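Rather than the whole complex, this shows some of its chains in their spots.
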Amino acid sequence: MSQSTIAIPVFPGTNCEADVAHAVTLFGGIAKVLYHDETNLEGIDGVIIPGGFAHGDYLRTGAIARFSPIMPAIEKLSQKGVPILGVCNGFQILCEAKMLPGALQKNVGMKFICQETGLEVVSSSPITSRLSQGTRLTIPINHFEGNYTCDDSTYENLVKNNQIVLRYTDNPNGSRDSIAGICNERRNVVGLMPHPERASEEILGNSDGAEMLRSFMDAVVSSRMALPA
Amino acid sequence: MTATMENQTPLHRQLGLTDDELEAITQVLDSRAPNDLELAMFSVMWSEHCSYKSSRQYLKTFPTQGEHVLVGPGEGAGVIDIGDDMALAIRIESHNHPSAVEPYQGAATGVGGIIRDIFSMGARPIACLDSLRFGNLDDARTRYLTEGVVSGISGYGNAVGVPTIGGEVIFDKCYKGNPLVNVMALGVLPKSRLTLAKASGDGNLAVLLGSATGRDGIGGASVLASAGFDETSETKRPSVQVGDPFTEKKLIEACLELLESGLAVGVQDLGAAGISCATSETAAAGSMGIDVDIAKIHLRETGMTPAEIMISESQERMLAIVTPQNLDAVLGLAKKWEIDASVIGKVNNSQRFRIFRDGFDSEILADVPVGALGDGPEYNRPNIRDTQLDDRQKVDTNNILAEKFSNTKNFNNETLKVLAQPTIASKAWIYSQYDHQLFLQTVVKPGADASLIRVHGAKAGVGITVDGKGRWCALDPYHGAVAIAIEAIANLSCVGVVPKALVNNLNFGNPEHPEVMNTFSEVVRGTSDVCLASSTPVVGGNVSFYNESNGVNIDPTPVFGVVGTRESIEGKIPGVAFNEDDVLVLVEPMSAKSSGSGHVTLAGSELATMFDLRDGMAPVLDINSSLKTCDAIRKVSYDGVISAVHDISDGGLVTCLAEMSCASSIGFDVAIESNSETTLALFGEGPARFVIGVHQDDLAKVMKEFSDPAISATVIGRAGNDRCKIAHDSDLAVDLEVSEIKEIWSSALSQAIHQ
Amino acid sequence: MAVYSVIVHVSPLPGVLDPSAAAVMRALPALGFDGVSNAQIGKIITFDVESNNIDSARAEVDEMCQHLLANPVIEIYSIDIAPANESVSA
């Protein structure tokens, strides 16, 4: 099969696009960095919404970005089952866009946190298929607003449908039930606060994120096989 | 801006200009008295902050040449070649006074300003480092300042998308009324994109990009930075600037695209003195003239006077000089990146800097020779060595402390107390608030001796550190500066990096005090000596005078940012953490071993400061053997034949070993023989000394690297187990559990902040 | 068309823990302020809007709130609106 093409949307204020593109290339994909006014996603096999501060995170993180012209196109892909991953700011945007349930509030400590963080794999998803349940990983987080919040019925649904993908082992930001990452009911849209691309190479001192990104690239290949050509 | 009737002080003096300076301005204007607008512009541009009028004659003496230097001091940033057609832009800047008034915004706008200097050269900003000085944390206002400054750097740097990959902080009572906030930034560019801020070409247009102009910082940074602090500082408050990292991020992308596509002749950031400075400087640099149409400047507030508009220091603005043919393309780019753009001026051959009220056929509001604003006065201020210094240097701090502890054999308590000092303790509370991993480049992260990054597109690794222990310079400005510069080089050598360029931020007190001028010139001399000996040219710097509160000057505090390279980033990089069973070796210049040399001393040390002993002589280094020692360390680190290395700096040998232990969670058993007292052996400070951890099998090979007679290498013990033990002359001086040390060292700073 | 002054008040949904309010509650006693309870921090967004009449203005502002100014998952909002020349009390 030919290489998969991953779209990486850039909003004004996004800053992790080059990092994600680097990682996509590392794991065999073709990275296509697209400006947020792009509406044509033809030939795109998967999407990773990178981290950063779209629109400065003013008002609320992700609140303005989700209105960008590229977002309806991404939503359409997701309805076809194409794997969509939101990392950090990308997760916040997916929540604001209602492609994932819940919201991300300020960290309980009211401080920005950039540090290695322990995670536990809770369920299988496009980013955890190569990792068995219960696997412990160390991946950096980098956010002020990563405190996952939702109401009780949303939470019960998340649990019932196994939508919780990752939990912190030592909840650094006050997230409900230590949630670090979730997926949608269909399990093709995933959002997580930790940055696997920052932990994908030995030279950076940590490659725990590599299996996550490889899982994602696997999921993209499976989805391509499932989709009509 | 206008003189009020009841205030009899003439306007020029209210604006901080002397009578002689007014006279000089009148001469520049061919015997015409300046009008209020002209006077306002001169007052800012001729301030100490903008004109370097007290420091220029000394700064000229720095060595600035080197084969790899592409741009030296004087431009937005220094630029050096790092191979593979890639270059690095480097710059350091202070934002001391704005941060004392409003810590969050002061620090934030400091980060924003330095980043603009970098991308104005065509370089993509890839890293910041911060160098901070505060009073002691037992004071509530100091805690507020510390938290505010750190969150300001975090809030701006993280959001603008430039990782803060290292820094340093010292808490000392001399900074209580006047904290220091220095920020260093690094950018990377293909050599072909190097752009200087020059407005050449008759008929070219000056385009103002970015935020609208408001009243913020009217004469802010420059006026604040050119006067000391006292009770009236409250009145300086209305000029606080607020940063907008989002707009800056868009400006970075727009300006880099502008330069990459060759659409701009030159780009200049707007810093102190705002539009006056940027327009007149770019025109002067290109030996041109420039006309500015003040009505075209987009404003955020109503009712602004021409003077307010011309000297406003609103943040996140850039000036691009473009040809008329490229104008549409430039405006299109601004639209794509959602930033405002307006054509505010026109370059011509007149050699004049003229300001028009509304259109180029309207009233001329100001008309001065184009270079006059940038060509401020130069002073040869009285320079006299402080007569008290000789007496203070005679005080034998080593002996005072030795006597204080003459009956002490066990130093567990002192060890724990030193490790708990906020200046010594882990700085994780600070750097965990900074994004330090963006761009997947940070190979050695904050927490080590120097940060090490890989530069995408280049083979070389880049090391960077910032150091500046003012206490040493307070004891002896020449030797203090030498010691600080060597300390920075020593830190780089731990990550296998050769120093290539130095930028300095010279934070001093009031230059009108002759002793301050003397410490200044001595610091410059010391710095130059190390730069020459180590082939590390000075490529940029910044001077911050008037760091005083209520008439008391801070310790002279030069801060050196040193950048260097290693040929390749591949291979094993030893960290601070040693391995179980490693042999521990103390490596130092032979000259540091003899106790009479004064290389290692308690004067200025953390231990002495804890007892408020502030006299004695700074470390006196033999520059050549110190550099040789650093060279040897660099080699073993680069070759990866050692497993760990850490330099002995603040807090002495005990602290160095304890930090290695905290990094690895492994203990050590060390015995030191020396003819000095235990206090000096354990807590004495003086740079270019290292502890390395070596696997037994590699020991012989490693020791060979230290065979130069100028270097001493002594096996002092082994790593292992869970206790930290140091015997001195057969007394067990320290015996503590790793976990206890680690607990205290890791948490002391955050506890001191949240007390 | 007429101009209306708008005040939108966005506050945390009851039951949603608000970290910034919690931080204020933690900080106050440390500064010597006791006896504070039930702290809540909201946003107040003021602006002018042009519309045909007050009802259409209110409807538009409600749209803005639903989609942009508030996040119904964690926030509630209220709207005060008045012709621009009359003042709206904060």
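Per-chain numbering from 1; labels A, B and C assigned in written order.
Everything that follows uses one rule, which is that contacts are C-beta pairs under 8 Å (C-beta built on N, C-alpha and C of every residue); 3 or more make two chains touch, one makes a residue touch a chain.
Quantities reported herein were computed from a predicted structural model and do not represent experimental measurements.
By label, the number of copies of each protein chain in the whole complex stored in this file is given as A x1, B x1, C x2.
Here, only the chains that are shown with their structure count from here on.
Taken as a graph of touching chains, this assembly forms an open line, each chain in contact only with its neighbours along the path.
With centres defined as mean CA coordinates, chain B is found 37 Å away from chain A.
Chain A and chain C have Cα centroids lying 30 Å from one another. Between the Cα centres of chain B and chain C there is a gap of 42 Å.
Counting partners per residue, chain C has no residue that reaches two or more other chains. Among all residues of chain A, none touch two or more other chains.
Within the complex, the chain C residues that touch chain A are 15-20, 22-23, 67-69, 71, 73-74. Chain A meets chain C in the complex at residues 59-60, 63-64, 67, 95-96, 101-103, 105-110, 147, 149-151, 174. Residue ranges on chain A touching chain B, taken from their complex, read 12-13, 15-16, 18-19, 22-23, 35, 52-53, 55-58, 111-115, 140, 142, 144, 195, 197-198, 201, 203-205.
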